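Below is one structure; the comments refer to it alone.
Removed from the display is one protein chain of the complex; every other protein chain stays in position.
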Amino acid sequence: MKILLTNCNTTDSMTAAIAAQARASARPGTEIVAVTPGWGPPSCEGWYDSFLSAAAVLETVRHYPEAFDALVMAGFGEHGRQGAREILSVPVLDITEAAAHTAGLMGGRYAVVTSLAATFPLIEASLRDSGCWALCSGLYATGIEVLELDAEPDRTVARFLDEARKAVSAGADSIVLGCAGLASLHSRLDEELDVPVIDGVAAAVALAEALHQLGIHQPARPGVLAKAITERPLPGPTGGPQLGDPAASL
Amino acid sequence: MKILLTNCNTTDSMTAAIAAQARASARPGTEIVAVTPGWGPPSCEGWYDSFLSAAAVLETVRHYPEAFDALVMAGFGEHGRQGAREILSVPVLDITEAAAHTAGLMGGRYAVVTSLAATFPLIEASLRDSGCWALCSGLYATGIEVLELDAEPDRTVARFLDEARKAVSAGADSIVLGCAGLASLHSRLDEELDVPVIDGVAAAVALAEALHQLGIHQPARPGVLAKAITERPLPGPTGGPQLGDPAASL
Amino acid sequence: MKILLTNCNTTDSMTAAIAAQARASARPGTEIVAVTPGWGPPSCEGWYDSFLSAAAVLETVRHYPEAFDALVMAGFGEHGRQGAREILSVPVLDITEAAAHTAGLMGGRYAVVTSLAATFPLIEASLRDSGCWALCSGLYATGIEVLELDAEPDRTVARFLDEARKAVSAGADSIVLGCAGLASLHSRLDEELDVPVIDGVAAAVALAEALHQLGIHQPARPGVLAKAITERPLPGPTGGPQLGDPAASL
Amino acid sequence: MKILLTNCNTTDSMTAAIAAQARASARPGTEIVAVTPGWGPPSCEGWYDSFLSAAAVLETVRHYPEAFDALVMAGFGEHGRQGAREILSVPVLDITEAAAHTAGLMGGRYAVVTSLAATFPLIEASLRDSGCWALCSGLYATGIEVLELDAEPDRTVARFLDEARKAVSAGADSIVLGCAGLASLHSRLDEELDVPVIDGVAAAVALAEALHQLGIHQPARPGVLAKAITERPLPGPTGGPQLGDPAASL
Amino acid sequence: MKILLTNCNTTDSMTAAIAAQARASARPGTEIVAVTPGWGPPSCEGWYDSFLSAAAVLETVRHYPEAFDALVMAGFGEHGRQGAREILSVPVLDITEAAAHTAGLMGGRYAVVTSLAATFPLIEASLRDSGCWALCSGLYATGIEVLELDAEPDRTVARFLDEARKAVSAGADSIVLGCAGLASLHSRLDEELDVPVIDGVAAAVALAEALHQLGIHQPARPGVLAKAITERPLPGPTGGPQLGDPAASL
Partner (left out) sequence: MKILLTNCNTTDSMTAAIAAQARASARPGTEIVAVTPGWGPPSCEGWYDSFLSAAAVLETVRHYPEAFDALVMAGFGEHGRQGAREILSVPVLDITEAAAHTAGLMGGRYAVVTSLAATFPLIEASLRDSGCWALCSGLYATGIEVLELDAEPDRTVARFLDEARKAVSAGADSIVLGCAGLASLHSRLDEELDVPVIDGVAAAVALAEALHQLGIHQPARPGVLAKAITERPLPGPTGGPQLGDPAASL
């Protein structure tokens, strides 16, 4: 099977890291094609970033020229999955949802350990929409920004371990990693902790394979794509009318 | 005071209708400037439309060249408000939220009467995020598409009345109109029903004035706009690389 | 417009302070008439106080001899608002509800900072009934009694600041003051904190003006006042039969 | 033991009927003393009535001159119980709570069958505060007013049976009678239905006996009664200043 | 009346202690017959134990050869009560449920103080099913295993007191003992704390008497017992086919 994997941001190195993680957990016959959206924020750390990212990723998916068997959307806590389900009939796996359902299948409650506390409201909203919020024992932040996670790997692992242990002693039965693309982090935590450690990218790939195996499809809504979407003009001198141009006001 | 009013879709006639409604309910000294996003769907009737709309509206707001005292986002059940609050320090009034809080202030429970049942999940998600879902007695659909609401005004009023009466006899204490830009619908329902009928645009304008009067501001998050957003290239022959170009895959 | 403002207790100095606060936030054309109930507790700090207060305030409103355009009920966490909505068709603004809805309109979650932890159950019940409990990140108590709040203003401000900062670092996006009549407290907190600080009296006045501007009314229930209420006899020697007189038992 | 039983309204015939029901279900050694509040509404059918009733009943209890071992408050869906718990250390049994907990002890879910749908919000609020709302499968109304329940007993029984059967076929495991003082109604429904039928007065008496047997007390809050409550002056010519007298405004 | 009292485990000394506690709180005419299940775990401290215990207790009840008027199931947080209600028409009192409803009848919120934190998920599940979870302010663990509770009574009391005080200062209005058979613990805590302390066995006995007094029955489901249950063969050499024998696989 072929899985289309979308990064939520425009940082190519993160796309590469996520793709590597996805390939490491995929079954032999599974092809992973990873794409970076052509526009949007370099990292998603809030609502503004997330809404831009959702549109950019949906456009990328819509214009992707080849067939694929499942979509994996890699952005922890980001928006967009319900839109993808309207324009596709293949399974759509968001890594936040996938991680939460995987944790649910292992029993008990999961905690999420992530980068910044500023992303808590987005993660909570995403988990609530996934239906799995009731299983979440808490959100924990390491205080390290997304683009810094890679900078000092040992410190990153140490901070994630600290927060994960705090979560476990407060009753968490599993740990969900609230970020993507950190394969070494996953394996280090897995070694050090007694409870399951769940990475959303790996989980989403395995679940995409499972849903493909089951042959389940949702109905795409043809009307959605039939609508004439006005394409965005190039902003500035070379493009059409300036966005937000007062002349555009009524 | 000056209110920036954004339509969620690219249909200019709807922007004009919404602006008229806003002006009709505004106080004498309030200036309403209405803008249509430069790209996006002609109407929002699902998740895909809504995520595109959110990004287009946020870009429109971000690039709007003049100062304003409050933002009113006119799209019932659409995404984006939390993003606007990150890039602005003035009050941000989403018409869904504004209508629900207004209904809450009148006491009891409100029902929403809207166009299509397909929008229920979006409306529910928006009301849950607003914190006012607990006050909602139910969602009711007339089965009339957004762009058809204007076509046969009498039939539209009749269908809204039917559903509103159903809601009232099932216990609703007020009716929220789940669409924007239908001033005549609002006044007709108000005449015919004993319970308060709430239009989100009017409510949002009045509440924007109230919050302005109170002098409340939220802190914008400066880091959000400091990030270098990659602008979207023009799609197709005149633009940069094709979106979703397989060459972009890793 | 004319707003009737009721204090929940019999302490005239608090009525005066609340009236001053209301007038400070009202628009030029708004008249504020403040009344003290003729009986009831000198301060409301529990369920017993609150139920007596609700009846005393409702009687005061019922017998108020002139017309008014909105009622503002000033008692944080106190009972009575649903009763007022049955006997009036003008908007009824309870300061607890008004503060919570205002916080909701600013986005995110609010914390309440109040006098004594003993009032938490009342405040929670009031916020649950308002439908805005889901937006509350927590209740915080300064440990200062209502009638002492004014005694040492600096200490009061310091304690409110401490609790508010605790709330903000635990994730609150705005602070609701859980008491009325402390204008200086409001302005001091507003200066010191980055998040919106919401005073229920000011919020209720601004929202009363907004609802009046919208022209919304709820239907009063005429049957409620048509019922023959037995007036309470004067207790003791000059009145009728002693309350709780064993002769009254069956 | 001695149980003080308060009617929520001023209708003596209802006090007598409730007292008879309480005595019929009490154990041999239990004395029931029933009191009618000296003021307040003749029946409670809404929020206004209920808040007046709560204050009148609390005053009645406060001034009751003799000792007793438990208080039973007979008013389905009415306010006041938390206030009574602050001024008493003996168990306080509200018939709404008592009926709901009894239904909970029988397992499964209960439905409430009551007089008018207008009382649903009060009943729901009372059951939510009792913590037993999660067990309620629904509220059902017969459409018969409280003071008419006695007028045509056969029609009353027939309507209650209809609604109870509707509730059972929708999944209710027991039926709670949402009114007091109708002993014949209780026995007729009990005969006709397969599921438990629970009368709040009988349940409250039995539970008062159980709590007394267990020797449980809650701590009264002495400060509550230490406060100087301003007594209400007689309204009108013979009394003090007119309630709501404009001269009383600030 | 006659109450059948089942211990959840096979430890006879605990059955004896529970029976003593039940008899101490029963009314004069109440006979308590206590039984130990003939198989199952020596103590229940997790899900596996609890499911075995539920089956063993249900078999014990089903085969109990004499009539009784109520069943009291003594196992805090253990499974089985809904099954007993299907095979019996007399009231079934689970001590977890009984304690929670008793706490609810005293008003406010209760905390549970129990042996090991490992039992929290079972206790939470049992309280959720009872409908009384909304009234629970928290679960607290002493860290002492069930079979050690008796070993050092003073240390046990001290640890329970510590946790109970923590709960009270965090807002609990009553304390539920999350274990059975410790009469001295109950009386010591009752002396030391200002809030009601509730023991599930005593509560269940008093409530069984109350429900019996009310004459309430639920309908047993005759079909349940009419089904031919395959009895379990003796495992090992003297019995039938080995459990889990690969020959039994299909």
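Letters A, B, C, D and E mark the chains in the order given here, with residues in each chain numbered from 1 onward.
Everything that follows uses one rule, which is that a contact is a pair of C-beta atoms (placed from the backbone, for glycine too) under 8 Å apart; a residue touches a chain by one contact, two chains touch by 3 or more.
Because the structure is predicted, anything quoted here is derived from the model rather than measured.
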Among the chains you can see, which ones touch the chain that has been omitted? A, B, D, E
Which of A:L182, A:L211 or A:V224 contacts the chain that the document leaves out: A:L211
Any idea which of A:G131, A:P153 or A:G223 touches the chain not displayed? A:G131
What residues on chain D make contact with the chain left out of this view? 108, 171
The missing chain sits against chain A at residues 25, 27, 81-82, 85, 91-93, 97-98, 101-102, 104-108, 130-135, 173-174, 194-196, 198, 202-203, 206-207, 209-211, 213-214, 216-219
Could you pull out which residues of chain E are in touch with the chain that's been left out? 10, 12, 15-16, 19, 33-36, 38-43, 46-52, 54-56, 58-66, 79-80, 82-87, 118, 121, 125, 128-129, 221, 224, 227-235, 239-246, 248-250
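Here is the rule we go by: only the chains that are shown with their structure count from here on.
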Where chain B and chain C overlap in contact partners, by chain label: A, D
With centres defined as the mean of Cα atoms, the chain at greatest distance from chain D is chain A
State, to the nearest whole Å, the distance from the C-alpha centre of chain B to the C-alpha centre of chain D. 45
Whole-Å separation of chain centres (CA-atom averages), chain A against chain D: 53
Counting only residues that touch at least two other chains, what does the list for chain E look like? 108
In graph terms, with chains as vertices and touches as edges, which category applies: line, ring, star, complete, or other? other
